[in-house]
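Attaching a single structure in structure tokens format; questions to follow.
Left out: one protein chain. Kept in place: all the others.
By written order: A, B and C. Residues from 1 in each chain.
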Amino acid sequence: MIGRIDSLAYENRLKRLPPEQKLLFSLAMLLLALISHPLVQGILFVWMSVWIVVYARTPWRIYFVVVAASVAFLLAGSPALLLEASRLAEWTRDDNAIASWQLGSWVVYVTAEGLSRAMSLAARSLAALSCFSFILFTVPFAEVLQVFRRIGIPSILTDLMMIMYRFVFVLLETAEQIWTAQKARGGHRGTAGTLKDAGRLIVQLFIRTMARYRQMYISMTARGFTDDFRVLVHASHMRSKRYEWEAVAGCLLLAMLEWWMGG
Amino acid sequence: MAFEVTTDAAEQTDAAEQADASEQTARAALDILRFSFVHYTYPGASQPALNGLSLGVPAGKKCVLLGHNGCGKSTMFLHANGIFRPNLGQVLWKGMAVSYDRAHLLKLKQKIGLVFQDPEQQLIAATVAEDISYGLCNQKLPEDVVREKVYRTMETFGMTEWAETPIHRLSLGQKRRVALAGVMVLEPELLLLDEPTAYLDQEQMRNFVQELDRIHAAGTTILMATHDIDLAFAWADWVLVMEKGKLVLEGEPEAVFSRRDTLERLQLRTPAVFDVWEALPAALREEIGSSRVPRSVEELTAGLRRIAASCIT
Amino acid sequence: MAFEVTTDAAEQTDAAEQADASEQTARAALDILRFSFVHYTYPGASQPALNGLSLGVPAGKKCVLLGHNGCGKSTMFLHANGIFRPNLGQVLWKGMAVSYDRAHLLKLKQKIGLVFQDPEQQLIAATVAEDISYGLCNQKLPEDVVREKVYRTMETFGMTEWAETPIHRLSLGQKRRVALAGVMVLEPELLLLDEPTAYLDQEQMRNFVQELDRIHAAGTTILMATHDIDLAFAWADWVLVMEKGKLVLEGEPEAVFSRRDTLERLQLRTPAVFDVWEALPAALREEIGSSRVPRSVEELTAGLRRIAASCIT
Partner (left out) sequence: MRGRRTVASGLLITGFLVYLLFNTPQTGHAMHIMEGYLPAGWSLFWWAVFLPFFFLGLRQVQRIVKEKPEFKLLLGVAGAFAFVLSALKIPSVTGSSSHPTGTGLGAILFGPLVMSVLGSLVLLFQALLLAHGGLTTLGANAFSMAVVGPFVAYGVYRLVARKKGGQKLGIFFAAALADLSTYLVTSVQLALAFPAASGGIMASFVKFAGIFALTQVPLAISEGLLTVLVWNWLQAY
């Protein structure tokens, strides 16, 4: 998955649209997703998925993996949301239980409210996820960084992010290489062996990271580093009437629907 | 003999192809490692890294693998010892299809030693002796056997005096040799090397090649990927050329490098000695009277000097 | 002319030394960069990395620096643009001693471009265009000037289509070119390159050398450290050889490579073409009639073919 989202964002069909527009659009939708009714959330999920899979041409398999991972999270939390427990003595049937099990002196049961709460939570989460995914798959990280710079995020943060972004891929490659080399030398045998090998990898990676840092400091000095990492904000974007129209109209329609439903 | 493995059938006559095919079958028996129509695409990549690769590594030879960066050499190496598994096609070790269960894979990894391009990525432990022992420890051998093997290997490689040296204090040339020693301690039957001479200076290079010759003389088949055409010509018994995940040319060095048209298409140059030899006046070549193209500058200049000397006498 | 800079005075007569000395003074005026008796020892190291290094880089030439790994080449580069400061001795830029205050250093770094061995170490920004702009932004130039210069440079280097590509998606050859572009955008007068061709394949190497020739033709002095002796001979106007933190040999390529005894002591080989040329029968060399040793295999074979053709006619 690592690097996959990054390269898809870089190759997506909506890459030419100004990143500010895309960010604003998805954040507005995210907000709506958090506060609206399940019906609106449902429509929102479908509509954003269309943006992601149809307009941006994100492979549906990848999008599905992201959604499935979130469903797994929802499922993981669902027992806590659905199951209620109380002492048999204190339990009364009229708790709206739609199912119940007796475990010794305890009763475990599911209420109608619990079920509807879990359902509405799922609707909200999936709608929000689709808005969030739209940013992931259509705005390359470099452009997120550019927007951060333009809206006045402190340079210390944007600098750190730039350095991190650059090094994440350098170090990932190194880590992968060490991992492969360990495998090639017959490593990763059993849990204890694998844990040890992971430790070795981390140590190697740490040493190499420090070496990289020292080299990078020297080469940055050679390039005139004083205290900042200022770079040119280079962007060649094109607005699209068609997409702007659809985004604005859709937003308005959904907001109206929400208002009409008594939001 | 040189086989040009081409999809453009028009380039060859059927008869020649059939002859090649039968010859290949005969050779297949002698190959220690064979790739048969192997396809592999990295997850998320649009282009396959191996696109129906078929090749054989003849047992007991010093083989060289040529090709541009990105032609699939490293991917091929990772298939050879079972780290990657083909999407399609198969890898054969001594004529048997590689099986991908744990036990077999572990054995395969011991029989096929892989030395990576960057020694930094391969050296795992803190000191030289520890690192060399890594592969042995993974085989769960008794400690005294491990100790004995490590010492013996360090002696052969002449590195006993650095045994306790931390890896990061070694020079690049030394690191390369430790990486090699860490693989050779497992006594593999086939040694795969990915650009082992990059960044080495003349002296380090010479030492490294000597080491390889010693290893080969002791009975190990070697396959080395390199960009150094002159080294390839001077050193190899057998040359393989890959492009875009396929084998495009294979054969003895002279045969391969005489396919100028193909090499030019691949933007590979020919060895300097080879070019000079071909450009020499025919009379001179006859006078030198070597039955084959000299493999190295030393060999060529020795030949030239010999005739100069004979002119004087 | 070749100067062997040796401490073993017995090797040379006094007269010759004096002649050399006066010649060196005359040349000093032409040197864009000069090291004068520079000593440097890394903190904690027992051996000095530079041990009284004196050398000059002649203005407007394509220079090559040879020497084994660890001979002090990289340390010398880091002294050249003022990142390291000599323990003893001085560095002169256009005849003036380098001064180590902030403002001067920043100017010096702009005039002396340094391209490191590993491009990963030099590239910092998220995309190609951003990275190329980094050095300019450090000079606090107005944004439109930066933009214009970045665009012009990307165009000259033929990389406009990758302008917005993240660095980690580039190939090694492309990364090397971006690193070079990021330095050249500052229009340095002297370009220092540390082993720029390692790991490159034939095609990438050819492109890179073409790029360097273009940069040189546009008026930049180049000093390249390399282990590739054949490339050095084919490409350089001036060759410097270092050992153990000292200059041991300098001069025009033919002169330097004819000092076989010294090179052998240093365990450096001579260029293949050079060896072959020297071994050719004298008659043949005369027939080819080149006034100087051919610099590359192409030049030599072209010469040989020419005489072969003239024999036929």
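Worth pointing out:
In the analysis below, a residue touches a chain if its C-beta (ideal position, glycine included) is under 8 Å from a C-beta of that chain, and two chains touch if they have at least 3 such contacts.
These numbers were taken from a predicted model, which means no experiment stands behind them.
One of A:Ser125, A:Gln146 or A:Thr180 touches the chain omitted from the figure, and that residue is A:Ser125. From the options A:Val40, A:Val147, A:Met162 or A:Leu232, the residue with contact to the unseen chain in the full assembly is A:Met162.
Note on the undisplayed chain: of the listed residues A:Leu39, A:Leu75, A:Leu88 or A:Met261, the one touching it is A:Leu75. Contacts to the hidden chain, counted on chain A, fall at residues 1-3, 5-6, 27, 30-31, 33-35, 66, 68-81, 83-86, 95, 99, 101, 110-111, 113-114, 117, 121, 124-129, 131-133, 135-136, 141, 144, 154, 156-157, 159-168, 170-172, 175, 191, 194-196, 198-203, 205-207, 209-210, 212-213, 216-217, 220, 225-227, 229.
Operating definition for what follows: only the chains that are shown with their structure count from here on.
Chain pairs A-C and A-B differ in how many C-beta pairs are in contact, and the one with more is A-C. Averaged C-alpha coordinates put the centre of chain B at 31 Å from the centre of chain C. Distance between chain centres (mean CA atoms), chain A to chain C: 48 Å. The set of chain A residues touching two or more other chains comprises 7. For chain C in complex with chain B, the touching residues are 67-70, 117, 171-173, 195, 198-206, 227, 229-230, 267-269, 272-273, 275-276, 278-281, 284, 297-298, 300-301, 304-305, 307-308, 311. Against chain A, in their complex, chain C makes its touches with residues 78, 81, 83, 106, 109-110, 114, 116, 118, 120-127, 129-131, 133-139, 143, 146-147, 150, 163-169, 182-183.
Residues of chain A that touch chain B in their complex: 3-4, 7, 174, 177-178, 180-187, 189, 193, 197, 200, 204, 207-208, 211.
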